[in-house]
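Below is one structure. I have some questions about it.
Excluded from the complex is one protein chain; the other protein chains are retained at their positions.
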Amino acid sequence: MTTEPITTEAKKVRNFSLLSNRAGAAFLTPAGLLVSVFVIVPFFWVIFVSFTNRTLLGRTALNPEFVGLANYLALFDPATFFQRGQFGFSLILTTQFVLASALIGQALLGLLLAWLIQTVPPWIKRLTETFVIAAWILPEVVIGFAWFAFLDRDAGTLNMMLNAIGLPSGDFLLDQPFWVIVVFNTWRGAAFSMMLFNSAFSSIPPSYFQAADVAGATSWQKFRDIAVPLIRGHIVTNLILITMWTFNTFTPFLLTNGGPSYRTELVSIYNYRVAFQDFQFGKGAAVGVIMMLINLAFALVYLSIGRKKKAPGT
Amino acid sequence: MKFPALFGRIAFSTLAALIGAAFALPLLWFLFAPFNARAELGLAIPDPFTLSNFNTVFGNGFAMQALWNSLIQAVGGVILVGAAATLAAYALSRSSIPGKGAVTYILLLFSSVVSGSAAMVPIFLIISAAGLMDTHLAVILTFAGGLLPTAMFILRDFIDSIPKSYEESAMVAGASPVQAFFDVALPVIRPGIVVIVVWSFVNIWGSFLIPFILLRSSANMPAAVAIYSFYSEAGTPVVTLLAAYSLIYSLPVVALYLFVSWRFGFRFFGGIKA
């Protein structure tokens, strides 16, 4: 590569490409191989199987048949679509779950935390950060059990505290399972948004805020008029990732098993039940494909919002 | 300082501290129960304080071996993800390979399908055909493949945000592009790599399903599976032992986080943006 003529090198710099295609390809090879074998091949397998009636057990395990769109039509069968324990119910539940726990919960709480810890004393910042990040990095089996103990009707920490301030105990896992998993997922994932926004805020030149201080702006005004517009790109990335993660998350299963009465059966849990408890791979694959299309739709919407709003500014 | 500003700072601090406390609450139980020989689901100060739960846990050879297995699988996976993602993300950011813009988004979407349980079957078949069933390598490779798209996505954004002038000036001074990568770019993107390392370690360390499907012998099972040996015959948790083992099982990720945040500062450095 060092033998290449200077002119090519110069041309590359003009094209904003520091790496020749050959070197680039070499750099991509290890990741390319791994991703091909463990992501792309399974991906096409899933697409293919979603058009068959393949099962793990029973007659169609040995001789799966091509059934066209039958799996998809069954999932969207209007007769059962909205019933609890069916695909439509799960899908609506998951949409509410994403809205409440990712967009409102994680993103807003993360934004608030990131903004707060810009100004608070360092020891509060360290402590708060550590607990928020601990919730994010501890193993999910441990977290699942911690929450199980926390919410226990008879002896859990939460009810103990409620009783201490004179409030009655609650049977949260049975009475409010949906809100339990919303709060749980917000708690579990807020760290990522906090860290991302935190880094975004610290990348804003301090002079912008100093100018606003001179003009007598309040914290809210600085937040709304300076910080948020400047980190729009980060917000879009964050929303794409946390939406996708929340949409696919399986961790609430450890807390509720999808119940009671399927009231917390998110699509990922529905998918698990269809594929691994009922052993219907064809139908499970169809669920997986639809989940991907929904993720795609989310990503496109965010990207178009990000682009549109960024355009006038830049 | 003017009064409203002071008031505002106190309000901010109080709010931040309150949120921090709320995040700590569900974990409080884990600080006490492991040291209580009669721990139940309720929160109670250990009386007497004891290490007997830990003694019992250390006596469970399967569970202790499992921690080591988790470490092998997590470290192996992290090295593979870190190296492959760095190289690939750098190529995607700095070369002019056609279609590179779309590729990370598409891979990210693909990986969202594969992370669903439906893809466990093809992955099982691939590993089985490769003769890798019941090996650490099976788990390491599968995790590496599954985590790479997201790792590349995060890291590419990070590298995009670093001015190209760093490497350009090195190349003007006569360095080859590969030299520029190793000597100039790599040190600059290290904070991004650290984020990827912690993120993938945490993911592999905590994961249950993939090792459960790909491993068979108890000698290879990681801690996420072994923790179920602290459930009783009927499937109810043996609270005391479970709490003690959970604490041991959680220590490596906490230690990793503390080390990284002390040594490198655990943050994104304004790296990620679309």
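Letters A and B mark the chains in the order given here, with residues in each chain numbered from 1 onward.
Here is the rule we use: a contact is a pair of C-beta atoms (placed from the backbone, for glycine too) under 8 Å apart; a residue touches a chain by one contact, two chains touch by 3 or more.
In this text, contacts and distances are computed from a predicted model.
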Protein name, per the UniProt record, of whichever chain is missing from view ("ABC transporter substrate-binding protein", "Ferritin", "Putative mRNA 3-end processing factor" or "Tryptophan synthase alpha chain"): "ABC transporter substrate-binding protein"
Which displayed chains the unshown chain touches: A, B
Residue of B:N55, B:S128 or B:S169 in touch with the missing chain, whole complex considered: B:S128
Footprint left on chain B by the chain that the document does not show: 121, 124-125, 128, 133, 212-213, 216-218, 228-229, 232-236
Hidden partner chain, residues of chain A it touches: 55-62, 74, 77, 79-80, 83-85, 171, 173-174, 256-257, 259-262, 276-279
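Here is the rule we go by: only the chains that are shown with their structure count from here on.
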Interchain centroid distance [CA atoms averaged], chain A/chain B, Å: 15
Chain B-touching residues of chain A, taken from the complex the two chains share: 1-2, 9, 12-13, 15-21, 23-25, 27-28, 30-32, 34-35, 37-43, 45-46, 49, 56, 109, 112-113, 116-117, 119-121, 124-125, 127-129, 131-142, 145-150, 152, 154-158, 160-161, 187, 190, 195-196, 198-200, 202-203, 219, 231, 233-234, 236-238, 240-241, 244, 247-248, 250, 268, 271-272, 275-276, 281, 284-285, 287-289, 291-292, 295-296, 299, 302-303, 306
Complex contacts: residues of chain B adjacent to chain A: 8-9, 12-13, 15-17, 19-21, 23-30, 33, 40-43, 80, 83-85, 87-88, 90-92, 94-97, 105, 107-123, 126, 141-142, 144-146, 148-150, 152-153, 157, 164, 167-168, 171, 176-178, 180-181, 198, 202, 205-209, 223-224, 227, 237, 239, 242, 246, 249-250, 253-254, 257, 266-274
